[in-house]
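Below you will find the structure I want to go over with you.
Let's look at chain A:
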Amino acid sequence: MLSLLDSIGYGEWILHALLWLPLVGMVLVLMGPEARAKQLAFVWSLVVLGLSLGLWWAFDPGIGTFQFESSIPWIASWGVSYAVALDGISLFMVMLTAFTTAVAILGSFNYIKKHERAFYALMLLMETGVIGVFISIDLFLFYVFWEITLIPMYFIIGVWGGERRIYSAVKFFLFTAFGSLLMLVALLYLFFAAQAISGEPSFAYQALLNVPLSLQEQLWLFGAFCLAFSIKVPVFPFHTWLPDAHVEAPTPGSVVLAAVLLKMGAYGFLRFLLPFFPAAAQHPTVVTLMMVLGIIGIIYTAWVAAVQPDAKKLVAYTSVAHMGFVVLGIFALTVNGLQGGLMVMISHGISTGALFLLLGMMYERRHTRLIADFGGIGRVTPWFATAFMITALTSIGLPGTSGFVGEFLALLGTFQARPVMAIIACSGVIFAAYYMLPMVQKVFFNALEKPENKTMPDLSRRELVILGPMVALMIWIGVQPGPFLRRMEPTVHAVIEQVTGNGLQAQGGHEEEALVTFSSTSPLENEGGEEESSPTHPGDEE
Partner candidate 1 sequence: MANFFDFLLSADFLFYVFGGVAIGSAIALVTRKSPVASLLFMVATLASLAGVYVLFEAHFLAAIQIIVYAGAIMVLFLFVIMLLNLGHDYQKDLKGGAWAIVAFVVAGGLAGVLAQQFKGTEALPIYQNAQGPEVIDALLASQGAVGAIAHPLFSDYVVAFELTGILLLVAIVGALALAKRRV
Partner candidate 2 sequence: MLTEALVLSAFLFAVGTFGFLVRRNAIIMFLCIELQLNAVNLSFVAFSRYLGIEGQLYVFFVMTVAAAEAAVGLAIIISIFRHFETVNVNNFNLLKW
Partner candidate 3 sequence: MTLPLVYSALQEGHEILAAHEVAGEAFEPFLPGLVILLPLLGFILNGALALAASRRSADALRGGAELDFFEGGKRPWTHSLPTWIGPGVIGLAFLIVLVNFTRMLGADLHEPVIRHYWTWMSTGAFQVDAALQLDQLSMVMMLVVTGVSFIIHVFSVGYMGEDQGYPRYFSYLNLFVFFMLTLVMGASFLLMFVGWEGVGFCSYILIGYWFTDKAKADSGKKAFIVNRIGDLGFLVAMLLLFAGFGAFAGFGTLNFVGVFAAAPDALVYGGGVVTAITLLLLLGATGKSAQIPLYVWLPDAMAGPTPVSALIHAATMVTAGVYMVARTSVLFALAPVGGLTVALIGATTALFAATIGLAQNDIKKVLAYSTISQLGFMFIGVGVGAYAAGIFHLMTHAVFKGLLFLGAGAVIHSMHHALHHTHNDADPQDMRNMGGLRKFLPITWITMWLATLAIAGIWPFAGFFSKDEIIWMAGARAGGVSGGWYTLIWIMALAAAMITAVYMTRLMIMTFHGKNRTGQEEARHLHESPWVMTVPLMVLAFFSIFGGWINVPHAISDSFLGGFGLLPMTEWLHEWLHPIAGVATEIQAANAGAFVDRAPFGGGELLWAVLSTGAALIVVLVSARVVGGFKILPAGESPEPVGFKKVLFMKYYVDEFYDRIIVQPLIRASRFSWKVIDAGIVDGVANGLGNLARALGWFGSLFQTGSVNTYALFLAIGVLVILGVVAF
């Protein structure tokens, strides 16, 4: 397979193709006939998905640094370049994006009834934006794509959404834009700081990576970046846009939102936040704060989810809970934690995407999402119920499904760093059952009483085609996560090395400000290759 890919120079053009093909598709969809828009968009997204699959083999799992790297100067005077690359963190995000987009487009065939051309064009634009976010290694480019993703989603919610779509769309936009702007400010600060050192303007990832900043600066910049990403993830107090956006968004919008857009925040944590501001990221107060927010996300949103009358809102809240595990895993700064966080991201993308698709199918049939309007429909829609059950179990992390792998690793990683936090977070397994099972019961079990439910059709062939691969993926990843974990591992190691090693470096350069210590070893002797990062008590170093 690899030689086949090599023979067509796959690695040379694949990232550019993945990035720009959806945009070409968008133009084609816009030019094509309205009636054929959906087929065209779906076929096009399938092409992108097919191309992205090659990454699975072409990606070298032994390398922790960027692969398929290519860079073309764009705005030379500001040091902006069109630079894209892939590593173990973004690999699965890109593939997930391609997969989710194709599935979401297929899932919207019956749901979207008006302005079809525009809708599918926006979906493809979104794909470009999201893939751009995941593969950009130029901060300027990254920021451009980051903002581009806002636009299609804003319109998807605002035009094709439910009753309160305008409110939700505006809320979504404002929340995200607010964070992004702060990030832009911080980014510019970082840019000028780097320019002051190197004398050359550059937005390149590598150039901004090792900017020596004082702890004070790091904390401020960290805060700005962190806020932007936290809103996107979303982390606890910034999560309220999510339920609203999910409930009002059309099914494919929800799917993409949950499966991919939320991941951008967590991806930002991993790609930028931790490596850029290692000292801040390891600051005990920061770590504690983020972990506590993650735990609140896990437990509190599980509670809130449990009492939602609207099934879609319930699932939306569970997203927050799942992303809590991601935050926990990331800030544990251990190999297990990071890998677990990444696995949760993948698993959540698939399972929650599938849940939203399933709820969309329910809505198409009954035009309601209220749990109380259902009951006993497992009798008339057994296949549907089966698919839903498997997905729900993945969502609550039953062993053997993808959900468990991620959650367990994330908890394990967290436990290695902060045992008490991990133990509290573990209660999430109970509350997961507490929110999911009653919903499943009220919808699929109990007596089949309502006459309108008795004629609900079961899964159609198209729906089977959508759900089949998703369910298969959930179980496959659950049983054999090895290939996934193997591809992430070197990158995760590299990130941790960068963070822990660089934290020391930054400190060494600013000893007068060395308020915190992260390692018991001396900072100057140990630049770089320090693997373990046991947080010790402040003052060890003095």
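Convention: a residue touches a chain if its C-beta (ideal position, glycine included) is under 8 Å from a C-beta of that chain, and two chains touch if they have at least 3 such contacts; residues count from 1.
These made the cut because all candidates are chains of the complex that A comes from, given by their letters.
Worth saying up front: this structure is predicted, and the values here are computed from it rather than measured.
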Selected partner (touches chain A in the complex), from 1, 2 or 3: 3
Candidate 3-facing residues of chain A, complex: 171, 174-175, 237, 239-241, 300, 303-304, 306-308, 334-336, 339-340, 376, 378-383, 386, 393, 398-400, 404-405, 408-409, 411-412, 415-416, 419, 422-423, 426-427, 429-430, 432-434, 437-438, 441, 444-448, 454-458, 476, 479-482, 485-486, 489, 492-493
